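Of the protein chains in this complex, all but one are displayed in their positions.
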Amino acid sequence: MQAQEPLTVLIAEDSAADRLLLSTIVRRQGHQVLTAANGAEAVETFKEQHPDLVLMDALMPVMDGFEAARQIKVLAGEALVPIIFLTSLTESEALARCLEAGGDDFLAKPYNQVILAAKIKAMDRLRRLQATVLQQRDLIARHHDYLLNEQRVAKAVFDKVAHSGCLSAPNIRYLQSPYALFNGDLLLAAYTPAGDMHVMLGDFTGHGLPAAVGAMPLAEVFYGMTAKGYGLAETLREMNAKLKRILPVDMFCCATLLSLSFQSRSVEVWNGGMPDGYLHRMASGERVPLPARHLPLGILSAQAFDDRTDVYPMAVDDRVFLLSDGVIDTCDANDQLFGVERLQQVFAANREPDRLFEDIEQALRDFRGQARDDVSMVEVSLLESAQTHGAAPVYSDSGQSCPLNWSASFEFRGATLRRFNPLPFLLQLLLEVHGLRAQSGALYSVLAELYSNGLEHGVLGLDSSLKRDAAGFARYYEMRAARLEALQDGFVRVHLQVQPQGEGGRLVIRVEDSGKGFDVARVMERPVDNVRLSGRGIGLVRQLGRNASWSDQGRSASVEFFWEIEA
Amino acid sequence: MSVVTEVSPDQKKLTIAVKGRFDFGRHQEFRESYERLDKKPESIVVDLKEATYLDSSALGMLLLLRDHAGGDESDIRVVNSSSDVKKILAISNFDKLFDIS
Partner (left out) sequence: MTETHIDREALSVLREVMEEGYPELLDTFLADSESRLGELQKTSDAKVLSAVAHSFKGSASNMGAVRLAALCQELESEAKDKSPSEIARLVADITGEFADVRPVYEDERQHALTH
């Protein structure tokens, strides 16, 4: 048995003999004793000395024990100061009064020191228990405040990262809860140098900081690579590798990525573990589901990662709609899930496409009885391609040492063509020339067009007239993937030449491929067709660059860019 | 106990049955069910017959199990999944990592 710790005990008793006797008994038990002869003195002494425990006579002059006990309990606040009533009251009503007044126990006269010692011990145990509870509660409250503050800081940092994108573009509509980050939801959008748009809706496992912490490196990769002109596949590979490396084994990020090309009127989709997205074709009213074909990001090693995307044609005003699982998982009072069927019903009932979000939110409210705060939705439409592009990349040098008279040639052969996308690198190289920076969008678009023509039509021998309808579209990309996989020989060459001219300079780009070529004259004759899904590439090159020409039976393309130094 | 384990007599097969909600609360129990064995089993069966619900932390736990059992070299089957559970596993494409039935 543990030895009793010495306490400070207040004895309030009006009978002098009893007071003396009790003081001696309590002192002999090792405690320090304070005395009071009536209730008022007891309260005063309590205020001044803060004893650990009080032995209180019930009937005293000036102020009785009941009133004194009430006042002392108030003064003690949250702490437990046990009060043991001393009484020779026999009626149970009187005893009940003791407890109602805040007494924790009572001791009958004549005093039995063994019983008194036992009661003091028991009361002290309770007192210490209460003190521990309060201490831990305060510790938890402090800790909670630290956590809240950490989250505030994380949210502030993340908001900066998240808003370097283009979510406010005119063709994007989104709904995201204020605490989305802390539910693990991530919504990013950015322009490519060519004016295409990459959009990502992600959902990290877990909540709170662990989920948020993975979001930041992911967002940096997404924005960085998109701005440099990398395609979805490379960006996905990089994001997957990064997450696999930095996250614990049991953490991952479900995500749907889109690459919307206004120029080629198509959307490229990759869905790893997210609920179905939907491509809404306005003309037919059809909603094409975009299901998850891949594991979430951060699970597979780089070798095993599958970066294959699906490509769908889009017409102007068509929309892609993505949602997080917060919608599907909304439960009602009976734990029934909202589910995909109900979502489909909302789609079917929706008359005004612009009101889709409101319809869904209303349906969720009706179903659940209240709104849910962790739902993320985004809708991206294809508008006409005359859009403002995002901000040009920021450079840190002053331009004093930019290269003005140089040429470079590259040849990309065989298996390299399968995996390597040289466009971001080539663009970065060209942007070393300050005069070209203002035209980075046009440069990228033209380079991309010439390169992909050289690769797809030239080396792979694909016929772009296949892309005349949705089925043909899918077939084209299947064939592209298959032929690329099987490719052994073939090359695409890129020649760049920069020379000063007048106050500015001139860039000549020439792209050659090892393919069969095409009938240049015939293609040039075709009118530019805005409805057809293919064949506008040549027109684009002629529009954006100068002196575009094709030679060697279409196997070699050349185009020029000029700039003037601003005065 | 909501996680019940059974080891075959030759210690080559481990069966882990998860009952009720397979969520974050099961984390400790689930890990202990395979970490504490004397001999690493050659194959593992996760029986979800009585599992009513599966969330992303359960998916994470399966990944931890797979990593512990040798990653790509592991032999893990997830059996007796209800249709709800199967749906969740399908959306996350976990059938690419586990044999699911």
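Should a chain be cited, it is by its letter among A and B, assigned in written order, with residues numbered from 1 in that chain.
To be clear about the criterion, a contact is a pair of C-beta atoms (placed from the backbone, for glycine too) under 8 Å apart; a residue touches a chain by one contact, two chains touch by 3 or more.
Remember, it's a predicted structure, so these values are computed and weren't measured experimentally.
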item	value
Touched by the hidden chain, restricted to displayed chains	A
Among A:T8, A:Q113 or A:Q497, the residue in touch with the chain that has been omitted	A:Q113
Hidden partner chain, touching residue among A:T24, A:Q345 or A:Q362	A:T24
Residue in contact with the excluded chain [from A:A16, A:I140 or A:A408]	A:A16
For chain A, residues in touch with the removed chain	14-18, 20-21, 24-25, 28, 59, 88, 109-111, 113
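We adopt the following convention: only the chains that are shown with their structure count from here on.
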item	value
Chain A and chain B, separation of their C-alpha mean positions in angstrom	28
For the chain A and chain B complex, residues of the former touching the latter	205-206, 249-252, 254, 272-275, 291-296, 299, 304
Contact footprint of chain A on chain B as seen in their complex	56-57, 59-61, 63-64, 67, 72, 91-94, 96-97
